[in-house]
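A short write-up of the structure that comes next.
Note that one protein chain is taken out, while the other chains of the complex remain in position.
The block that comes next holds chain A.
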């Protein structure tokens, strides 16, 4: 199975090409640059260097969010269009689940997080299942960091925190969890597109036309409109 994996859901941009048991190539940057300009040239270049033609792909795997609304949409639009027009399978994977893979041999719980502004985070709780594969323990969500840490305090095991936004929140995390919290190292914080491709190979394909990003949040105008309707 030949797979193209695309992640533009946050600041880190990642592309990978996998062929069955092998990661043929992987491209990651962690830069404040425009995904819309850079991602298609990166895909073009990586596919050319790995010698995989668009028509030879079997599956496109995309990080479906949460993250930057615009960023997620760029990756999802490209993945949907490629998969649909090439008549290939499409798989969407949580951007948090991809990031959590840095903790797959950790042994305890893993908490990936992206900053979501106003002291909120996009996060979820992942734990070790069988065969060293991570499983979702608590679903992805957007939550006030303090509320989330109070919930995590109830857990008995050590918790590994991962994400490039950790420096913004690590003080609060230590304040709540003390030595129960383990902070990832610098090279753990970039979600790896090869991991995205690997997980994507194991999942069921999506319906391409109806596939949408996982924003975890309504648009602000929608929230206000629902309020005005008394809902």
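List of remarks:
The rule is simple: a contact is a pair of C-beta atoms (placed from the backbone, for glycine too) under 8 Å apart; a residue touches a chain by one contact, two chains touch by 3 or more; residues count from 1.
Simple rule for what comes next: contacts and distances are computed from a predicted model.
Of the names listed as "ABC transporter ATP-binding protein", "NADH-quinone oxidoreductase subunit L", "tRNA N6-adenosine threonylcarbamoyltransferase" or "Cysteine desulfurase", the one that matches the UniProt record for the absent chain is "tRNA N6-adenosine threonylcarbamoyltransferase".
One of A:117, A:154 or A:209 touches the chain omitted from the figure, and that residue is A:209.
Of A:5, A:74, A:181 or A:196, it is A:74 that touches the chain left out of the display. Considering the complete assembly, chain A touches the hidden chain via residues 34, 36-41, 43-44, 54-55, 69-70, 73-74, 76-78, 80-82, 84-86, 208-210, 212-213, 215, 219-222, 225.
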